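Below you'll find the structure I mean.
All protein chains of the complex are present and in place, except for one that has been dropped.
Lettered A and B in written order, each chain numbered from 1.
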């Protein structure tokens, strides 16, 4: 069994935004030499997500408004008790649960085995600082 | 390490519905010859989900009403900017994020290692056309 581990670092200028990391993941798969296996991609921070969906700016705007309606940014200490720790990112911990921590993608014949529109995104909900993403490839 | 890859095709007559695919996945695991390993099952389309829950029609009705309340179908271009591309399925991209893209299931002693009520479902949110589901088994 082969394995390959890559840590990406992303610094997103906005509080909330989505970054297409598909080419980073495809590169890690190619480097691994794995022809048949699995690829895990996860946010290493708990106010961020990795998810698969469409690379379409209108959809990303929709996601932002929708997540804001489900878990609004609010730096006060009433809506989010988490902010009583001195943080202001209670909302980001909720948004991340909707969008998910990780994806697991099949590797077939040496490539990410994707449907026609699948793209991998890093979802940032408390940005403006560097955070890490883990890519782990295992297989043969 | 062994691996085995299967593509299912499902065409769901309704816009939104859930299809039990547990037997398809169990068959793929049996064919693989894997005794100890992992099985990934994911929607290959971004307006569909694979998830694990109960095979109970009342619950599925509940899920449909709940998802409709969280992300209503609306073919207009105001609620979902995604529909400005000419699509009418903005809601489906949101529903899929709630229900998830994929499941990873343990294989133990040659079988899906399930709790008493676990069943695997394909969740369709923009149906009436053929879509694919990936099953990837790895292990020994």
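Please note the rule applied: a residue touches a chain if its C-beta (ideal position, glycine included) is under 8 Å from a C-beta of that chain, and two chains touch if they have at least 3 such contacts.
Since the model is a prediction, treat every value here as computed from it, not as a measurement.
In the complete complex, the residue from B:31, B:56 or B:74 that touches the missing chain is B:56.
Interface note for the absent chain: among B:29, B:46 or B:98, the touching residue is B:98.
For chain A, the residues touching the chain absent from view are 1, 3, 5, 38, 40, 42-46, 70-71, 79-85, 90, 93-94, 96-98, 100-102, 104, 131-132, 134, 136, 138. Across the interface with the omitted chain, chain B contributes residues 1, 36-38, 51-54, 56-59, 61-63, 66, 70, 98-100, 103-106, 108, 113-118, 138-140.
Going forward, only the chains that are shown with their structure count from here on.
Averaged C-alpha coordinates put the centre of chain A at 20 Å from the centre of chain B.
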